[in-house]
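In what follows, a structure is listed as structure tokens, so that the remarks can point back to it.
The complex appears here without one of its protein chains, the remainder shown in place.
Letters are used for the chains, namely A, B and C, taken in the order the chains are written, and counting of residues starts over at 1 for each.
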């Protein structure tokens, strides 16, 4: 596949430069160690700092969520590779105004390790650091995979809700322990499932990372172009989307009258027309169950390069989370 | 290619239903005749109504731009097919509060015809209607194609700037003639060029609308999956993007010290990482020429289904246009 | 004889049936010279018109033409809006009249072709529906001037439309999609002009 590219090794750095150029009102890019930080960081006195990050290729995550009401810094690694501990530590220290820092970490071995080390380094330097682990991907639930000693559920699109809620709480003056507790509450109230219709290709590589037959889809994929938990027959949207949605309802134990945040997320190459159509199927199913779609997010927010497909995330909402979700936010990818 | 789909004939209606469900705070979908209108239409007294529309498959255009500070209504046709005159007329009449209506029309025979007829119908019913024709695509400039009797330049991504500026002016209380005049000023100050790295596929069809060799790109494409003005060799971003950008500078006669709005727009399947990288190349070139990137828009706003590629649009900015561009806007796809 | 609402509906039904039966023929002609959807577009418009006629139960000739016009305007493509506006002029000419004479129909036809030309920019000789519409309207007016009643006047219009349609065979298109394919479309009759001839033919034979 052809892509806009110079040297494949430079794709992340060049894209970050472009991103920072386009959003200089919102962010500043620190080239080395590489992290993206709010342009107005520190201008508004002391508040809990919020840092997330992970491999690149998931844009607009996380750089697109740096700004007022959400992240203070995002730490991008190479494509599908965790950022290094030093990058994360530098970003953590940079956003610490003395009120402590909450790190939001998607559950992948590399991310967990490097964020943990970064937290220790920052703590050694006197920062109060709390971590929120996001692990919403139901496809990798030990109960379903039957692998209780494995790394546990992966972190996927629920991270957007965690970042939004923590960001709002931090902006409102919550302390580092409160912000982290809220983040953990969102993470534990969230489940996701994804299906791929076509695999992505790495920058500079011609071939997609896996091949699908004409009449099958890859069910339970993550966001790194890896294969999912199984192949299923391709089917109309009215059949595929319930296969993603119903298990989430079940896993969260959602019942008639419960309220949910519904995220229908494109995985990279899914056209808005397709996503809107998918969203219709998801919310019709929830309507039928009497579950209220209290809020929703529809778009490509957590991607896997140019993978075609979508993920569905449900987050159980209570009044607190709803209020924090509704609080103002001003970032490149999310503004209200 | 697999897509989220039920009956291909229903794709537009089902997507509109999903879109309206997801954005019920912003818009309402009138099913028949089909148009999307501001949820709060009429709640803010009398102002010039703003209507645009065209074939579907270009989302988030135009439905994603309905809301405060931009469109009052968007009229979606079938995929790559003009909406009918009656749809447009109905939307035009629906948004008329007595202050008149400005229709923003991309230059395609079907759109021009149906909007013109719609304008006549609405005028017969007493509405004051003005039209703004958007024709920014330099690839179809009669001077370049040598076809002076043809339909003229196509309308592409500059329509976003026209809608934004007209929307701000209408919100600020400008009258129907002033709003239209501003829209025409933006349109005549804008030029675009696009390149496709991969062709799109229609909903329900397996095959892309054209095939590209491994080492070529389609230069000068429009937004309907049609072939461009010629094939060029695939090249690094640092070579491809100047091929799109330099002719725009030339055509608009931009010089050192001039200010421009720069739109780097994904055509459907282009990953944010790729677009940011492309944006870097475009603005570096402008920097080198001493042209100020006063404002920019980076993302997939005017798409051609799942085509891979990007368009570059330059709009010469003066203080008036800059102020109107900066005015608040609150729509599904654009908010600040 | 004049034209009342029943005769107008019969005229319409006749035309609609012909379109339903022969839409493949029109599509095939458009496939050679255009993008191969004219038969489908026309059939879709005719069905929408019929639905409106059945729902609206028009009581005047003008209301019949309004329903038909809206059916066409509710259809995409180039022909939908152009034919829709063509019929709209008939509706305007007939407005408020319980029955209409040939003079009213001539006025509608002349205004109709004028509107189509204003909107689409085609001249006689450009290989479009105008090549049938224009001579038909003129023939209709000449018949009215000579004192002809509806049936006779419509017959004159039909003969002129058919001649006009036939004349498009030898033309090279300058408007519409056929203009993109150049010489390829020469030798093929323009389907839009053919449909116009059917329209007038059914006007002459409807009772």
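One rule holds for everything that comes next: a residue touches a chain if its C-beta (ideal position, glycine included) is under 8 Å from a C-beta of that chain, and two chains touch if they have at least 3 such contacts.
What you are looking at is a predicted structure, and each value in this text was computed from that prediction instead of being measured.
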Going by the touch rule at the top, give the shown chains the omitted chain contacts.
A
From A:82, A:103, A:270 or A:293, the answer for touching the chain not displayed is A:82
Which listed residue (A:28, A:116 or A:284) would be found touching the missing chain in the intact complex?
A:116
Across the whole complex, the chain not displayed is touched by subunit A residues 33, 77-78, 81-87, 89, 109-110, 113-114, 116-117, 120-121, 149
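Following the convention adopted for this analysis, only the chains that are shown with their structure count from here on.
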Subunit A-subunit B separation of Cα centroids, rounded to whole Å
29
What whole-Å value do you get for the distance between subunit A and subunit C if each is reduced to the mean of its CA atoms?
58
Between subunit C and subunit B, distance of the C-alpha-averaged centres to the nearest whole Å:
34
Two or more other chains are touched by the subunit A residues none
